[in-house]
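See below for the structure under consideration.
Up next, subunit A:
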Amino acid sequence: MSDVLLTIENVTGGYGEADILFDLNMKVHDGEVVVIVGPNGAGKSTAMKSVFGLLKIRGGTITYDGHDITHDTSDAIVRRGICYVPQTNNVFPTLTVHENLEMGAFVRKDDISDSLDRIYEFFPPLKEKRKLPAGTLSGGQRQMVAMGKALMLDPKLLLLDEPTAGLSPKYMDQIFSIVKQINELGIGILMVEQNAKQALGLADRGYVLASGKNRYEDTGANLLANREVAEMFLGG
Partner candidate 1 sequence: MEGLINFGILFLTMAGIYGILSLGLNVQWGFTGMLNVGIAAFFAVGAYSSAIVTSVGDLPHWGGIGAPMIIGFAAAMIVSGIMAFFVGLITLNLRSDYLAIASIGIAEIIRLVLKNEEWMTGGVNGFTGISGKFNNIFDGGHALLYMIMVMVVLGIAYFLCERAYKSPWGRVQRAIRENEIAARAMGKNSLSFRLQSFVLGSAIMGLGGAVYTHFTGFISPEAFDPLLATFLIWVMLIAGGSGNNKGAILGAFIIWGVWSGTEFITSSILPADMATQGAYLRVLFIGILLQAILLTRPQGLLPENAPQPDKD
Partner candidate 2 sequence: DDIKIGALMPLTGQLQELTPPILNGAKLAVEEANAAGGVMGNTVILEVKDTQLNPTVANDAAQKLVSVDGAVASVGPLASGITAAVANTVTINAKHPIVSPSATAPTITDLDDNDFVFRTTASDAYQGVALAQLMAEKGSNKVAVIFVNNDYGVGLAKSLEDAMALTGGTVTGSAAYEPKATSYRGELSKLAEGGAEELVVVGYPADGGIDIVRQALEEGFFSKFVFTDGMKAQGLIDNIGGANLAGSYGTAPRGVETEASKGFAKMYSDKFGADPSGPYIHNNYDAAMILMLAIEKAKSTDGTAIRDAMRAVASAPGDIVGPGEFAKAKELIAAGKDINYEGAAGSQDFDQNGDVAGTFEHWEVEGDALVTVKIF
Partner candidate 3 sequence: MISIQSLSKSFGGVKAVNGCSFDIEQGTITGLIGPNGAGKTTLFNMIAGAFAPTSGKIIYQGQDVTGLRADQLFHKGIVRTFQIPHEFERMTALENLMMVPPGQNGENLFRTWFSWAGVRNQEREVRKKGEEVLEFLQLTHIRDELAGNLSGGQKKLLELGRTMMTEAKVVLLDEPGAGVNRTLLAKLAEMIKQLRDERGYTFALIEHDMDLIAHLCDPVVCMAQGAVLCQGDFESVRSNEEVLEAYLGSSAHQETEGKA
């Protein structure tokens, strides 16, 4: 396998006093799709936030591309080319759809019109709504804005927190195929998904988290085939 892009090593930490993650370990290699699954409240979103410096990390290190980023600020991390789409509150509600997308490219200095066109191609409904404040969109449309916004950066590693929640099956498929497409461009992807079957079907590797700890780690196909995993976490 190719080089390691992101390493989460023995990370312990939480939002306040109490720890939520315990000795967590994860890796994303160059050009890999990695999926995290697990019950609600397992710490999946928290694991992602730990990468972005939104957590008090009390142990362990996070490295990206050979650099220790454990204690970097979020915007510094973005500048390194990692992008994160949070699970909730992931658009700027009073900015228009167009401005939201522009913001996605905030740290880019070059011309962004090509990228904009590409996003509108991926998500035609957004083109119609480009002048509307993102706060007035439907739940699914917002999710599209959030994804589009992240893609505007042309990141090297993309962190997606339940990107398909609330999307119609048609767009869910589309998101998965977009994920595949961008992955084919060589972008690493770390994704939390509850639509685990499809997600694991697509993934190179998967992690199962429970109560802030690693429970299983395997290739996507193997996890899908694992009966115990399926019963406990994937809805049988």
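Criterion applied: all candidates are chains of the complex that A comes from, given by their letters.
By our rule, contacts are C-beta pairs under 8 Å (C-beta built on N, C-alpha and C of every residue); 3 or more make two chains touch, one makes a residue touch a chain; residues count from 1.
Please read all numbers here as calculations on a predicted model, not as lab measurements.
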My understanding is that every option belongs to the complex but just one is in contact with subunit A. Which one, out of 1, 2 or 3?
3
Which bits of subunit A are touching candidate 3 when the two form their complex?
15, 38-46, 87-88, 125, 132, 136-141, 143-144, 161-162, 165-174, 194-196, 231-236
